[in-house]
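Data block below; observations after.
Removed from the display is one protein chain of the complex; every other protein chain stays in position.
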Amino acid sequence: CRTPELFSDQGGPEPLVTLRVLQNNSPLIAWVLLVSAFVGLYATLLQPHGWPDITSHTSFLTPFTLTSFAVSLLMLFRTNSSYGRWWEARSACGRMFNHPRIMTRLAAAWMPPEEDLLVRTIGRWAAALNPAAFAYIRADPSYWQHATEVLTPKELRWLRGCEQAPFAALQVISQLVSASRSLDSIQRQAIENEVSQFDILVGAAERISRQPIPLAYTRHTTRFIVCFVTFLPFAFWPLFGWASLPIMGVLSFLLVGLENIGIQIEEPYRVLPLHRFCMGVKRAVQLTLEQREAAAAVASAS
Amino acid sequence: CRTPELFSDQGGPEPLVTLRVLQNNSPLIAWVLLVSAFVGLYATLLQPHGWPDITSHTSFLTPFTLTSFAVSLLMLFRTNSSYGRWWEARSACGRMFNHPRIMTRLAAAWMPPEEDLLVRTIGRWAAALNPAAFAYIRADPSYWQHATEVLTPKELRWLRGCEQAPFAALQVISQLVSASRSLDSIQRQAIENEVSQFDILVGAAERISRQPIPLAYTRHTTRFIVCFVTFLPFAFWPLFGWASLPIMGVLSFLLVGLENIGIQIEEPYRVLPLHRFCMGVKRAVQLTLEQREAAAAVASAS
Amino acid sequence: CRTPELFSDQGGPEPLVTLRVLQNNSPLIAWVLLVSAFVGLYATLLQPHGWPDITSHTSFLTPFTLTSFAVSLLMLFRTNSSYGRWWEARSACGRMFNHPRIMTRLAAAWMPPEEDLLVRTIGRWAAALNPAAFAYIRADPSYWQHATEVLTPKELRWLRGCEQAPFAALQVISQLVSASRSLDSIQRQAIENEVSQFDILVGAAERISRQPIPLAYTRHTTRFIVCFVTFLPFAFWPLFGWASLPIMGVLSFLLVGLENIGIQIEEPYRVLPLHRFCMGVKRAVQLTLEQREAAAAVASAS
Amino acid sequence: CRTPELFSDQGGPEPLVTLRVLQNNSPLIAWVLLVSAFVGLYATLLQPHGWPDITSHTSFLTPFTLTSFAVSLLMLFRTNSSYGRWWEARSACGRMFNHPRIMTRLAAAWMPPEEDLLVRTIGRWAAALNPAAFAYIRADPSYWQHATEVLTPKELRWLRGCEQAPFAALQVISQLVSASRSLDSIQRQAIENEVSQFDILVGAAERISRQPIPLAYTRHTTRFIVCFVTFLPFAFWPLFGWASLPIMGVLSFLLVGLENIGIQIEEPYRVLPLHRFCMGVKRAVQLTLEQREAAAAVASAS
Partner (left out) sequence: CRTPELFSDQGGPEPLVTLRVLQNNSPLIAWVLLVSAFVGLYATLLQPHGWPDITSHTSFLTPFTLTSFAVSLLMLFRTNSSYGRWWEARSACGRMFNHPRIMTRLAAAWMPPEEDLLVRTIGRWAAALNPAAFAYIRADPSYWQHATEVLTPKELRWLRGCEQAPFAALQVISQLVSASRSLDSIQRQAIENEVSQFDILVGAAERISRQPIPLAYTRHTTRFIVCFVTFLPFAFWPLFGWASLPIMGVLSFLLVGLENIGIQIEEPYRVLPLHRFCMGVKRAVQLTLEQREAAAAVASAS
């Protein structure tokens, strides 16, 4: 895999990661610190000279205690629904291993030795399904590199030229299955069923990657949290004075960082290791083809 | 797509969107501000003249702290269930891409060249399923425009005249499949299975669009929140004085805006881009028909 | 539909609905007001004469703040699980449209013109499935009225005499399918599959309607909430005096009303418009039979 | 049904049930009252004599307000997951009605009159599946009583002697289906599918009954709640004095009662009316066999 993946979920030593999270959220944290500093300067420089007193209501905390619950629940909702989408996407990726492998296994088990070439061709196209699917979903041609070893240059050129490549590849497999002379209707239908399952998986992947959580929600959540941390320094000044700057810094880092993670995970296909999945499926199909004769030998020996 | 879609989820620059949300919730926010102003005027004008003191209980906050959890949880429940319905509707729309495409692919793979016209006709009717379904679910004839290119004027006229058009279209596909002389029982059954799946999807769409969340819930939630923000100014006056007006404004904007989003998302078929889906399915079926021969050529070449 | 449905989810103008909710919860609200009044009378009449002081602990609020969270979460749990049951029931009702329609469509597509009478009979019995199912689940014979038009008086008499009518009707359909001479095993099995799906749906409906949420939960929730609102006036008197009466009234209306809705929605088959569903399915099957020839004509013309 | 079922979900008049709940939780409530009494005695007897002051920190409430959320959420989690398991178990029990009934209906519909005895035998064994399954899952031979009427003494003796009786009974049904000379592969496969579904249901029941929620969770939850109510009297004494005894009593009854219900419902097969289910399935299968000829007569008359 030569293309680096953005936002890949690799972790790293804690200080570095904390720094990266800090960096991602820096505009909002900077804004919150700026507001805190403004509140402090106003209270120490202007208020003593008769400017209106807006920083010494200790009761100004009340609206925050009344809504801190709503803020937390909004973040839980965002976290939950992002995680739900991410896990659905991950499960769909997992199923994308199963169906190419199963269709190859069925072809290998049911087709006689004289159709060996056809079995291999079905396997080759099955291994090309994932690159085609990810290139289509992510609109990123770098996934095609995983198809170069399994398809001939001519096939690859044709497939890349198709408007909706993964479905074109599924159609090729359908035609290959139809071309077999040894399979009866039941067996063809069983393999076609795996092909249809893959069609449904690509549809699910498309749905998750193209359809965000309704903007209205995500925007209102962001709006709510931004309001919350913007006005909080006014409530914190009478309690903590200049200490409210570091306190606001930590608090906004924790709250906004959580919100930010939700936003990133919401687009699961940006964070899942798709290149690794492509290589995994290719290997799985390859092994199915390679082990076929050994398995047959083991089966007939017992 | 020529018909604009209401409430479409397009976003836009933040200030405009905030303004739009503000506008949607204006009656309630206005009401809350009115109550706040009334409390202020009463406290400053009438109370000093011996009218009963209803605005200086600082302990009046207690009922609000005791119920702020309940309000927040009610809003989470509404948000969660609206989102659940919306995602179920979106998933059903996604499956409405798969089944027409799969039935076309199966017909194309299994029927011989001499039944080519029949394959095309099945494809044409498969592409007409989505316009028929959405016109039926939304009771909005504008979706029929997407069927004009795939059906003949006579077919379209007949279909639009049917009482439950999507199911009539499914029956036409059933009859077309039965008319084929090359398909055996297994293959006909496999295609009929896709037809039945589409029937079930239309049923699911009908259920989501016709059956709201029980009115008792949504009304009591609204009642709870309206009570909460209506009485809150009485608790805020002794704490903030006239500052309670802007505070109440922001608070009700945040709380009521959230509630309002839940109500809009509850009717997912009003916010999903159905016209775009119709065009997408039409294109997917079209590509399946067009790529058929190319796929067969690629398959036989390998 | 001549029989009115209890608790049907029709809404109405807000003041009336509020009144109805008020009425449903009146015993508990009355109890809470009584306790509040007793606390007030005790504090003003007896306590000054040396009776023990039980109403002036301002710290008596503490147990309520510590448990208000638990009360709110219990109500969320009740609301969530009631809604889950209701939506599962509604989905099952929706599937009860699909399977009768699908079995009729399959019979109509696969059986030749000379078995036209058999197709019609299958359709008639498919339309009778829903009345039989709802009469069985709700133990309410009024649903049978929807079967009078589709079954002969003799058939209806026999079916109503059966101990578990919906399953007897499914068996009749099985026998009708077996009686066809033109269907092969695959096709019979495909229709039997729809019959079995309906069997499973009736089972699901029976489960939801006969099995309440464990009594232990619902009772403890009620107990918790009753305790909460019964003792709250003791904590409110030192804070609000006689104003605690209207405050307790509004609070108990909001809290208990929510709990009450959960209880009602818990029995979804009492609130869903089952009569309307019966008529809808009858119409759907009728249309499938009527449109059959038109669909065949359209199919053969293209 | 002659064997009483423990913890059956029957309810009863409220005071009695409250008493029963009280009784179940008595050790912990007693412990909490003991601690409260100890705190009171220490504060009134020993502290005035110079013993260290551990009961007059009013700020001792703080740790409890900070963790009351966590306690409530832990109980919600327990309640939710117990309810989820219970509903999954109840749904599995409901499906255990469907599959024996469906396999009997299919056999009855497809097998000719000359194999009538075989149909009856399949029905008899289908009715024996539930007693075998529950006796196996609950390791309680009392469920076998429901099989005495359907199996011959010899069959019953053999089945009870099998190590995993329900799966042995499924194998007998497989052999009976294979023994039919009239069923073709498709039909045998359709009935075998119902047999396999029952196998999967028994597996699900085994999983739910043998695998508790991870002990680590349930124990830590209990530990958390016990800590919470054990230390609470120290915080309540300075606020309520001797009144903290009844307050702690009610509070621990409500909190610990909820926790206790979760524990009971966690083992759904102890609270579900399995004997009633056995009798229900027996009757359902019996009716399927009895109504067979009547249904055939009705079918052929129309």
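First chain written, first letter: the chains are A, B, C and D, and each begins at residue 1.
Convention: contacts are C-beta pairs under 8 Å (C-beta built on N, C-alpha and C of every residue); 3 or more make two chains touch, one makes a residue touch a chain.
All of these numbers come straight from a predicted model, not from anything done at the bench.
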Selected from A:V119, A:A216 or A:I265 as touching the chain missing from the view: A:I265
Sole contact to the chain not displayed, among D:Q47, D:T121 or D:Q145: D:T121
Hidden partner chain, touching residue among D:L176, D:A284 or D:A299: D:L176
Residue in contact with the excluded chain [from D:R20, D:R207 or D:R276]: D:R207
Sites on chain D contacted by the missing partner chain, in the whole complex: 57, 59-60, 62-63, 65-67, 69-70, 73-74, 76-77, 81, 121, 124, 152, 154-155, 158, 162-164, 167-168, 170-172, 174-179, 185-186, 188-189, 192-193, 195-196, 199-200, 203-204, 206-207, 211, 213-217, 219-220, 223-224, 227, 231
Where the missing chain touches chain A, by residue: 9-11, 14, 17-18, 21, 61, 64-65, 68-69, 71-73, 75-76, 79-80, 83, 86, 90-91, 94-95, 97-98, 101-102, 105-106, 108-110, 184, 186-187, 190, 194, 236, 239-240, 243, 247, 250-251, 254-255, 257-258, 261, 264-265, 271, 283-284, 287-288, 291-292, 294-296, 298-302
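In this section, only the chains that are shown with their structure count from here on.
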Common touching chains of chain D and chain B: C
Rotation in the CA alignment of chain A with chain D, degrees, nearest 5: 145
Junction residues of chain A - those touching two or more other chains: none
Chain contact topology (line, ring, star, complete or other): line
Each pair of chains that touches, named by its two labels: A-B, B-C, C-D
